[in-house]
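Removed from the display is one protein chain of the complex; every other protein chain stays in position.
Now for subunit A:
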């Protein structure tokens, strides 16, 4: 981590174009040490483009992104060395075993691995008996545990989690929340995207809602609910008389289903 840096991630004036389509418009937010920041938005709102820019996978047109003090454009390798990523749309080679995947990613992150440390890791992610199982043979929950471990194998200051609990059963989801919260306890900054408002409300310290490429509001889940509790639009979309984060989200982004 860069000396004197106080943010795990700082995004300022980010703009992303696909041809003439302006996908991300002047997006700005930050993730602090020991904070879980949720980036929420409907489909096509600009979440994935923003995340891809932070990961260094997308060449953005203007703006600044710094990860642990390193500018992603000027020092891409240093910036990537300080970020751990769990992407929903990515995978590992299905033919490799869990231990082979751990060895691969330890190698590309310069992390030394011994037989003992491998055993410790497998125990920590509850896969002691599955070390030699191929990744393609693991259950969804097991794959998510491996994926989250790989994202944090090098103890990065910033961890990006793209819809990490999609497709998990309630037990696996709760276990993953605990693991994400443990990262916060250790001082990592976590940027999380999710479509689950329940998840965002339960684990995020702050939330940014993005729509039509713009960040429309940033605050804590509780503050957002309080702020909009008496808003007529929020009341009209609320169910069972109790205002939730989902009601606020729908009121702010509209009821129309996005493609």
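Basically, contacts are C-beta pairs under 8 Å (C-beta built on N, C-alpha and C of every residue); 3 or more make two chains touch, one makes a residue touch a chain; residues count from 1.
Heads up, the rule we're going with is that contacts and distances are computed from a predicted model.
The chain absent from the displayed complex carries the UniProt protein name "ABC transporter permease", chosen from "Chemotaxis protein CheA", "ABC transporter permease", "2-oxoacid:acceptor oxidoreductase subunit alpha" or "Heme exporter protein D".
The missing chain, though absent from the display, is touched by one residue of A:65, A:83 or A:191; that residue is A:83. Checked against the full complex, the candidates A:61, A:74 or A:91 give a single residue touching the omitted chain, namely A:91.
Although one chain is not shown, part of subunit A still touches it, namely residues 1, 55-57, 77-78, 80-83, 85, 87, 89-96, 100-101, 103-110, 134, 154-157, 187-188.
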